[in-house]
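Dumping the structure here so I can ask a few things about it.
The complex appears here minus one protein chain, its other protein chains still in place.
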Amino acid sequence: MKKLIYLDNAATTKTAPEVMEAMIPYFTEYYGNPSSVYDFAGISKKALDESRETIANALHAKENEIYFTAGGSEADNWALKATAEAYAAKGKHIITTKIEHHAILHTGEYLEKLGYEVTYLDVDEFGVVKLDQLKKAIRPDTILISVMFANNEIGTIQPIKEIGEIAHEQGILFHTDAVQAFGQVPIDVDEYHIDMLSASGHKLNGPKGIGFLYIRKGVKIRSFVHGGAQERKRRAGTENVPGIVGLGKAVELAVNTMEERTAKEKELRDYLIDRVLKEVPYTRLNGHRTNRLPNNANFSFQFVEGESLLIMLDMDGICGSSGSACTSGSLDPSHVLLAIGLPHEIAHGSLRLTLSAETTKEDIDFVVESIKKIVTKLRSMSPLYED
Amino acid sequence: MKKLIYLDNAATTKTAPEVMEAMIPYFTEYYGNPSSVYDFAGISKKALDESRETIANALHAKENEIYFTAGGSEADNWALKATAEAYAAKGKHIITTKIEHHAILHTGEYLEKLGYEVTYLDVDEFGVVKLDQLKKAIRPDTILISVMFANNEIGTIQPIKEIGEIAHEQGILFHTDAVQAFGQVPIDVDEYHIDMLSASGHKLNGPKGIGFLYIRKGVKIRSFVHGGAQERKRRAGTENVPGIVGLGKAVELAVNTMEERTAKEKELRDYLIDRVLKEVPYTRLNGHRTNRLPNNANFSFQFVEGESLLIMLDMDGICGSSGSACTSGSLDPSHVLLAIGLPHEIAHGSLRLTLSAETTKEDIDFVVESIKKIVTKLRSMSPLYED
Amino acid sequence: MYSEKVMDHFQNPRNVGEIENASGVGTVGNAKCGDIMRMYLDIDDDGIIRDCKFKTFGCGAAVATSSMATELVKGKTVQEALEITNKAVMEALDGLPPVKVHCSLLAEEAIHAALWDYAQKHDIKIEGLEKPKSDISEEEDEEDY
Partner (left out) sequence: MYSEKVMDHFQNPRNVGEIENASGVGTVGNAKCGDIMRMYLDIDDDGIIRDCKFKTFGCGAAVATSSMATELVKGKTVQEALEITNKAVMEALDGLPPVKVHCSLLAEEAIHAALWDYAQKHDIKIEGLEKPKSDISEEEDEEDY
């Protein structure tokens, strides 16, 4: 196989070798069900506890506030649906944003069908939520504010602390989808006034199919998956022990390497952004110039369509994405790019490149040359482009 | 570590080495997100398709009727909640049984809170659903019948085909929780008139944290996890590719070895049952003598309490269970044993031993001797026992 | 799951058995978990507990707390025995998992029941001893989600 330059780490990541090593014994050796009585199962139970502790520490939370799920989507669904249910007597109004992941947006639409009202906040041209609009949107029957920590497409980081303060001043629960942010930026649930937080293992070099929802003690959320007494009776199902162990290891690695890793990623990211903006005409950077995820670059190339661009990059061995991977089945232009004000046809020509710790300067140089070549070719084929 | 005799395969199983081998590349090599456009992700996509095909073939179903979930509990929750929602206009009555797993029972209770009516059918002394009672329970507003294929505690296999026929004659959807049966007994969704079927990977030497719901084409079930367009838009969340690959491999192995493996298990199981019943006084076999899972034995030892028994077996290196592992956090005696008519204190002294392909006759001999010794000791301590 | 002390008292329970013509016998049960504990006391004329035996149908914690309770009770006066709380039994066992706390209550109540029986039989009033409940189950304070 030709060399692969994988720049789609916001879609998913490689499971780290250390994570594999940590997980494997729990498949074939210590495979006991943590709920069982015998000592052999105690090994599994202990592994769960340790992972929970690692994750709690990473968030400055308590162990019994971490609830494992099958991933970010389940955590998002749980947070919204089961607080909506639990607090319905207080009110049926929820505030979120126009740039959330579909796991939040489609859950919001579902709740609307059930009789809840959902306000979708605008964002500015950089993708930042407007705090004054948030304040105005709050009503006496508002029960939940859900704003993502960082956007998966354009990488913009939200003023989470300020949002948390506004929520808590009004006695409203605050949930944040931190699937993209967790492991990339430091998070302190107390300092940021976060009541619930979603995360997913495979976004931080952990395994797929595992994630968690942080639930602050005292939040009266219902169960989402009913059944056995796992996860303090809040989330049924035999625990994915290897997945949980892997997630714990991934979080440990992410926290330990965060400073160095993200500093390096930022440098490469900025180098990429600077070269592309300088060397490819009719190009813009989407998202905030500085308040963005360390590994995220997102461009729009005018007169160029995204899928064609991706396929041509793929032919050069470069993996990138156009909009969110999860929605590539859909033909709609990215709701995030529309929300920051891009016209339809420019929203279409977006390219997201998300770096990893393994990305090198040589990779970036190769990618920039490839982009230049491809954009020129596609523009020459475009009926929209006149040179 | 001392030799371990693991006889709790109904709680969970060891991941098979072949399954590990199949999965590992999808963690570290082919880690792409199946939704992505580039070729590299096509490898993941293809792996999903292959697993889906294997599973569909095992059930005589079609590929696009298999929807991956995080396990059996999610599949059960999904099947009940999302059909209840979709068919609410037709009616709000659901029929299930008293011996279902908590993933069904607690979901039923949840639906009752939402205004649905749930009938919990009795079973006879062997744990078999009474078909005439089922027929009488059907009402014009019955939308769903959910009866487990085989019970997780006492191993009794239900007359699924007859139940399916009754359901379909009346135009009612039929769901079966086959978490324990799948891989142990042949299943044909058409022959048995099954509309939905839940299964879980870790019960058949596959990984934990993955399962599926079979949904017959045409069943108008809603989404349970909303978000991205995965699983034909019906179950959001980045696919657990390694888990799905592992599940596919486990199903392949289970199907290929079923005849030989279960014949051997049945023989050992019957040897175990015969010896225990003969050599330990005041003992009964719970469940049906022949219509039971090939690897399941479940005894009640009068005057003996289950947990004490388990701990003492554990000291001899034997892993067994008393009631369902998922509920061992609870102190209630098994609802299944109560449903087959056991009095409280006998229900308490139950022991479930579930064999695997690796179980040997020597294991069984050792276990029988251990049981005899322990039961005698515990009875001598029991205020209920007078010799 | 259990501490080493609990496991020791479970594997090698002290004072299992019955006392014929015991000064007092108490049997208590917990309807919720279905477990039953019977305690036998041999009390001399000075009100000193000379011997104590038990029989228990119950979980590991029930057996261990029975065993520990008999140990704690032996040699004590009736009044001292009355003051042995479930907390004391638990502490002597290096603790119990939260879900097993009620098992130690069974031990406390079994002592009380045996003392009550002794008081009834000997027509004594023991200060601070109330008629024991035959069922010690309490409301679980766990939340329902």
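The letters A, B and C name the chains in turn, as written, and every chain counts its residues from 1.
Operating definition for what follows: a residue touches a chain if its C-beta (ideal position, glycine included) is under 8 Å from a C-beta of that chain, and two chains touch if they have at least 3 such contacts.
Here the structure is a predicted model, which means the values were calculated and not measured.
J.: Of the residues listed, B:P25, B:G42 or B:P159, which one is in contact with the missing chain?
T.: For the chain that is not drawn, the touching residue is B:G42.
J.: Out of B:S223, B:T262 or B:S382, which touches the unshown chain?
T.: Going through B:S223, B:T262 or B:S382 one by one, B:S223 is the residue touching the chain not shown.
J.: Take the complete complex as the reference. Which residues in subunit A touch the chain that isn't displayed?
T.: 303-305, 307-308, 311-312, 315, 329, 331-333, 344-345, 347-348, 380-384
The working rule: only the chains that are shown with their structure count from here on.
J.: Centroid of subunit A to centroid of subunit C, CA atoms only: how many Å?
T.: 54
J.: Roughly how many whole angstrom separate the Cα centroids of subunit A and subunit B?
T.: It comes to 34 Å between the two C-alpha centres.
J.: If you look at subunit C, which of its residues touch at least two other chains?
T.: none
J.: Going by the touch rule set out above, which residues of subunit A reach two or more other chains?
T.: 37, 223, 233
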